[in-house]
Every structure is written in structure tokens, then in C-alpha cells.
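The complex is shown incomplete by one protein chain, all other protein chains being positioned as in the whole.
Moving on, here comes subunit A:
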Amino acid sequence: MKINRNMLALSALLFGAAQAAPVTITYWQYDFASKVTTVNNLIKQFEAANPDIKVKHETFPYDAFNQKVATSVPAGQGPDVVNLFYGWLPQYVEAGYLQPLPEKDFPAKALEKDFAPMVKASKLDGKYWALPTAVRSLAVFYNKDLFKQAGVKNPPKTWDEFISVASKIVKGQPPRFQQLGFGIQPDGQDYHVVREVLIRQFGGAPYSADNKKATYNSAAGVKALTFYTDMATKQKLGIPNFFPGNNSYRDAFIAGKVGMIIDGSFAVGTIKNGAKFDWGVAPLPTLTAGGLRSNFGSYWANGITKNAKGEKLEAAVKFMKFMTSEAVMREWLNTVGEIPARTSLAQDPKLRKDPVFGAFISSLPFAKATFFVDEAGQRKVWLDAINSVILQNGDPAKALAKAQADEQKILDGYYKK
């Protein structure tokens, strides 16, 4: 009897093995409610289509995410597929956490044709290391009610119009405003606007083609920084930190106290839930009508860690293909509110005309993602440059020269390795 039972167990084991036990891969991302529920649903769909693969989904608080990855992956534990901010990629690659996406499954040429150009920030040493489901770009959110009160009909198309519209809406004088024309906030999205939008529109480039040199200390750079800071100091359209708190400009906009803000597509949900007035989204202005368009893009991408080998790697590739498919991107737009990374969708006429997402989607072809090697450090350099002009009457040229020298030090520190 006893022998019998053992035999039974043994045969069950052998039979089960012959049946090919499902492969389990682990997926990690940081804890953001709408992304977590969406991924849970997507995993159900994926598992239904691939019964031989199981996906374990784990999330961690944003602050602890990198530390978790840093302690798990080198120990051969943790995720097979990991979600990461594109700005962390150089550090992840340098640390050896990721493996390049297999060329046969993700040919570089096809990726460059099918995905928004900003995805190039995931290309290191000629190889792609990560791919996004969705991307973000910037646009102008405007308060239609305040526009009406000021007698303005359409959102501005050029920066001159932007200033004239904003000056009709602003009420008060620095430092006390009752209402702002433009929700100026250097540490919101504005420093991206100066660096990736204004400098290019004034004919410059913020960085060298290989991203190793900061090149904004130029005539175009000075014009761009002067133009932006003048909106606070000369045009007096508003001041930074109008409302106290983390998201000053966005909170003030939601409260109906600001005519326009420049914000990312990721803010759509918050504004939709909060704003009690009629609002719209318009593309970022250009210098002259029909002039050079430019935008800042950013994204969270999925990469395959070095721990995925053999059949796990195969499963991870399948999961990556699924996560970056057109169908998933459409679902992502609806549930998370981030815009699709594939150009086929960016060209979808229905999406381009969408009153909210249209402005973001149509800017994807010319949106650049800054190549960060030390996001926090590079951000600080720019904030201080802008603040020294706005708050201390500093000279834009001097501020830029200092910023370029400081940022170059950070870049050199990364590239010397």
C-alpha cells in the first residue's frame, strides 16, 4: 500500500514534468494604483493567451524601488522583467542589471520605425535595452473660463501670443498676485521647456549628438533662458510657488487661479478629477507661426534583467512583446491615461483629434527625451540657473555658463568610467 502511494506520486511527478510545467517570470514596477490594476488585468489576458507562462507581479514604493532592484538582481533574485524610468537606464546598464533586448525579436531598425523617436534614449552601445508601453510629452493646459472673461477666443499658437494672452488674464503685481496668466514653476515641468523646447526653437541644441557634452551655453541658450525668465521678471505673468505645496502650479490651475500651465500628459487624470471649470489642452507654442516645433518626452520602460535565461528569457521576450503591443497601448491610454509609444497609434487620426490627448500625441514625432546620467543632479543644476535669474536678478549668460560647467562635471563623472 505504502509502496503503491509512492509509485503514484512518482508517476504523477514524471507525468507532470513531461507536460512541461509552466514557466514563471516575475515582473516589478513601482506602486502606482492605476498602473498596478492595469498590469494585473493585462497579465490575466497574457496568461490566457500563453497557458505555459505564469507572470508574478510585484510592486514596491517609489522611494525604495531602485534599492530593491540593486539588492535583488545582483543576487540572482527579483524580477525577470523590470519597469524603470528611462533616466535610470544608463546606471542600470552600467551596473549590469539588464541584458540587451534580443536583436532577432526586437530589431533596432524596426523599433526606430515603429516607436516614437524619444525611445532612442534607451539605445546604449548601439543596442536597445528597454521599451516603453506609453510615453509622456508636454502641452499647455488652459482655463477656458478665464480665457472667456479676458476676451480671448483661442489658445496661443506662438510664444508672443502666449505672453499677450497671459497678460490679459494676470491680476496683481509681484510678489502678490490674485491670479496668474501663466503658472510659472521652474521645478515643475518648466525647466524641461527651457532646455528641450526653447533652446531648440531659438536654434540651439542642449547637448551634443552623443550626449556627452552640455552645449547650451550658446547665443540660443541665453535667448531661451532670458525669454523664459522675462515672463516672470519683465512681463510679470506670475511667480513660482504661487500656491504652497508640491504641485504649486497644478494645484493653482485646478483651483481656477491660473490661465495656463505647461504640464505633462501624466497630469491629465489629476486635472480631470479636480478642475471644476471648462479647460482645454493646446500644443506648446512656437516662436513664429508654423515655426520649429519641439517637445520634451519621457517614459517608463520595461527591460529584461540578466537573471532571465533559457525558457525564462523566452517567456520574458513574449511578455515584453505583449506589453509593447498596439492593443495594450490602447488599453493603457484608457486606463492609465498615458499616450501610446508606437507611431502607428500616434498617426491614428482619431487619437490625434482627441481634445485632450491630441496635443500630446501629435507632438511625439519631435519630442526629445533628455539623456540623464544623474537625473537629480542634472535637475538641480538647471533649477539653480533659472532661480538665480528670477530670484536674484542674475545674468542669464552667467547662470548658463555656470550650469553648463556644473552639468559637464556630472557628465564627465559618468563617462570617464
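Keep this in mind: a contact is a pair of C-beta atoms (placed from the backbone, for glycine too) under 8 Å apart; a residue touches a chain by one contact, two chains touch by 3 or more; residues count from 1.
Simple rule for what comes next: contacts and distances are computed from a predicted model.
The listed options are "YciI family protein", "Multiple sugar transport system permease protein", "Heme exporter protein B" or "Heavy metal translocating P-type ATPase", and the UniProt record of the chain not shown names that protein "Multiple sugar transport system permease protein". Checked against the full complex, the one of A:50, A:158, A:218 or A:241 touching the unshown chain is A:241. Within the entire complex, the positions of subunit A that touch the omitted partner chain are 63, 66-67, 70, 74, 88, 91-92, 94-96, 172, 175-178, 187-188, 239-246, 248, 374, 376-377, 383-384, 387-388, 391-392.
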